[in-house]
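All protein chains but one are shown in place.
This part shows chain A:
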Amino acid sequence: MPETAPHTTALDITGWTCPAPLRDRPRVVMGHGGGGALSAELVQHLFAPAFGGEVLAQLGDSAAVTLGGVRLAFSTDSYVVRPLFFPGGGIGDLAVNGTVNDLAMSGARAAYLSCGFILEEGVEMSVVARVAEALGAAARAAGVEVATGDTKVVEAGHGDGVYINTAGIGLIPAGVDLRPQRVVPGDVVIVSGEIGLHGVAILSVRDGLEFGVDIESDCAALGGLVQAMLAVTPDLHVLRDPTRGGLAASLNEIAAASGTGVVIQEGRVPVPAAVGNACAILGLDPLYVANEGKLVAFVPREHADAVLDAMRAHPLGRHAAVIGEAVADHPGMVVARTGLGGTRVVDLPIGEQLPRIC
């Protein structure tokens, strides 16, 4: 050992401990709405036991129910995005496309939507009108009718201007049965296009983080793309739209519910350069960034090429790519093969992704 310099002391690790106790969460924190492990825990351990019901236990993007002999998909979602308008969309079209897409993940074409507005006292009427017009236009483009609605106003300071809840129903075609339990090892994993656009577009205009990237949200209704895929084969195994929690959360949900493992080739996941660069600067992982116009599909291997061709022939699927497969190894776990040839686990996010310090 060299001689001790006067300005240092030798460290003795005997008895060292790290602080920080285990915690519980007596109050709701933002992560409970982040689409990750905290959200799942809230639903599975608080809401589902309180509500009961077999349909809810499916925990899919939408519920598949049979009513009067007809198979329906039924879904609801609430939209609390800030800012209300962002590159490539706004809360109005988001409120339509989000629910339409949840229905589409059951194979259903959305038929009717409800629309509940919660407005904050003082918000400019021109803003409400702009949101409503965008919502109507998005509904017409998706071929869905807003059939019922509701409006409430909360006191100033109790909201972010405009919150919207939409619910929707649609018919599930005969022979279509999309659920993670149908996934088997060998299924091919296909993503419909470039990921991370919505999340980065929102970040790029968020207060305090404005950065000049030419990037727009991918907000879009996926009903048409799903119908094009089902036209090739009704035997798709599962579809998910990777919104909050990104592609990583959707793949983990499918792996957990199906009891299979998932392997993806990281280099095959389509990540636009602008998304990759923004994520690199902020310390985020594109796999965890939200999308609003993408889907991930688990398809039987024998149908994979035909389904991929059909997706690429559709405007919303032209960048579709095979990114991996379901495997019998490591059931319930998602693993990525890295560009350099290593491997890593792609875990369910805990809450929200947080930009790193440096």
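By definition in this document, contacts are C-beta pairs under 8 Å (C-beta built on N, C-alpha and C of every residue); 3 or more make two chains touch, one makes a residue touch a chain; residues count from 1.
Operating definition for what follows: contacts and distances are computed from a predicted model.
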Per UniProt, the name of the complex member that is left out, chosen from "TonB-dependent receptor", "Hydrogenase formation protein HypD", "Ferredoxin" or "Cytochrome c oxidase subunit 1": "Hydrogenase formation protein HypD"
Options A:52, A:69, A:157 or A:341, residue touching the unrepresented chain: A:341
Missing-partner contacts on chain A, residue numbers: 1-2, 4-5, 7-13, 16-23, 25-31, 37-38, 181, 184-185, 208-209, 258-260, 273, 276-277, 280, 283, 328, 330-333, 335, 338-345, 347, 350-351, 354-358
